[in-house]
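Up next is chain A:
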Amino acid sequence: MRARLSFRHGVHPPEHKELTAGVAVRRMPYPDEIILPLRQHTGKPARLLVKVGDRVERGDKIAEADGFVSVPIHASSAGSVRDIGLWPHPDGSMAEAVRITVDRFSPQIPRPRIIPHWEGLTPDQIVKAVQRAGVVGLGGASFPTHVKLLPPDDVTVDTLVVNGAECEPYLTTDHRVMVEYPERVHHGIRIMLHTLGVSRAIIGVERNKPDAIEALDRTLPADLDVTVQGLTVKYPQGYEKMLIRALTRREVPPGKLPMHVGVIVQNVASLACIAEVFETGLPLLERVVTVTGPGLRKPSNLIVPVGSKIRDILGFCGGLADGATEIVFGGPMMGASQPDLDAPVIKSTTGIVVLTRAESRPRRTYPCIRCGHCLDACPVFLNPSLLGVLAQAGRYEEMEEADLATCMLCGCCSYVCPSNIPLSQMFALAKAGLQRRKQQAA
Partner candidate 1 sequence: MSEATRDPISAGDPLLQLRASPHLKAPDSTPKIMWNVVGSLIPVIAAATWYFGPSALLVIGAATLGAVLTERAFGTPGSLADGSAAITGILLGLCLPAGVPLWIAFIGGAFGIGFGKLVFGGLGQNVFNPALLGRAFLQAAFPAVMTTWPGSPGEIPSWSQLRGDNLAIPFASPSTDAVTGATPLGLMKFESTPTDVTRLMIGDISGSVGETAGVVILLCGIYLAARNYLNWRIPVSIFAAVALFSGILHLLDPARFASPLFALFSGGLMLGALYMATDMVTSPVTNAGAWIFGIGIGILVVVIRTWGGLPEGVMYAILLMNALVPFINRATQPRPYGSRGRRAGREAPA
Partner candidate 2 sequence: MTGPENATELVRHAPGAHEAGAAILPGRTTTPGYDFLRGVWRENPVLVQMLGLCPALAVTNTVANSLAMGLATFFVLTGSSLLVSTFKNWIPKEVRIASFILIIATFVTIADLTLAAVVPDIHKALGAFIALIVVNCMILGRQEAFASKRPVGRALLDAFGTGFGFIIAMVMMGSIRELLGNGSLLGYSVFGDSFEPWIIMILPPGGFLTLGLILIVFGWWRGRKAAEVPRVRRWPHGVASRRAA
């Protein structure tokens, strides 16, 4: 059964995945320097364990989890700690980071198994092992994976939804993972199902990746209830709530988590990562990153050590082409522009997209003409037109009444707005403003 599954509304930005969709994943050589920010996940930053001058081996823990919603950080390369201090973070701020000079002559030998084999472990032990491996959601959300694996007692999870949608234009990270490591994905699903005590898994893949669907189908394990579902190609199909809606017809109420409707969502790359962690016994040290865009000479899919600087990666990909104007971490719809080429790739970096003037040229803003295109685009059925007017008037409280909280800043409204009103940016500001007001009131 392969009905056309999707959600309502959404947009169809040009995909541009052809740049890297057929390019096999290569391994990038170790750069000269690795930058490891202590904040690479949602939750509390990790607590520093090393000091300047320390020698670290590949896989060494350099910072440990600080609390439950936190994960440790491991050295992705052998070398010595050169510096600890503020460094450009991909989110645009300066954040505390460990700067490691890579040992050019180290063989980067895998250390003895750090993470145990999963067979025979209890679910609790697996969860602990996942946390110890520093695994976070690799789809971009960077939420610590182990937290999702411990649903509270009052919710029953019946389905594992595997996110292979990859709806962001340009990105082919998950695509290549599915095509090249389908067994790992299935292995990861097996571990997850065992841990959660769930019997059913659905893999959702957008239909623009037939080879990925084919690969996953071919390697489908016979003993598990896993189905591969083709999904309509539409942004933001890969957003958790949209994916759940498309695959299970369930809707996550505002302020609730997917687990409250009986679903756990994992990204294919995260699952492959979990499988790899238990196979090799090494924590999360590297990840697949799509480096692409019209402003890049050699678009590629790379395995890069976490902490590699943009500069080094772009250099490996042939450098910037003429006319490159903007470097975006993540997909171009929700990603963040990078002001500094020294910012490192972190665990949640799905891709680096180099845009040119054609995409990034400034556009004149016109008054809202109430065309309603944003309402037709909004995947969570808000009225961005009204919210935008309220935002302009600074009426944040009224925006809250108009369900601003449901907005996930997917950017669909900004994308379609013919008047170039920066709607999602205004909503982000309004959300921040509301939070500030609430804090001040409290």
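Inclusion criterion for the candidates: all candidates are chains of the complex that A comes from, given by their letters.
Just so we're on the same page, a residue touches a chain if its C-beta (ideal position, glycine included) is under 8 Å from a C-beta of that chain, and two chains touch if they have at least 3 such contacts; residues count from 1.
Predicted model, so just to flag it, every value in this text is computed and none were measured.
Colleague: Contact as defined above, complex as supplied: which of the candidates 1 or 2 touches chain A?
Modeller: Looking at every copy, the candidate touching chain A is 1.
Colleague: Would you mind writing out the residues of chain A in touch with candidate 1 in their complex?
Modeller: 8, 11, 13-14, 92, 169, 241, 245, 249, 251-254, 256, 295, 297, 310-311, 314-315, 319-328, 332-341, 353, 355, 359-360, 363, 366-373, 375-376, 378-383, 385-386, 402-403, 406, 409, 411-412, 414-420, 422, 424-425, 428
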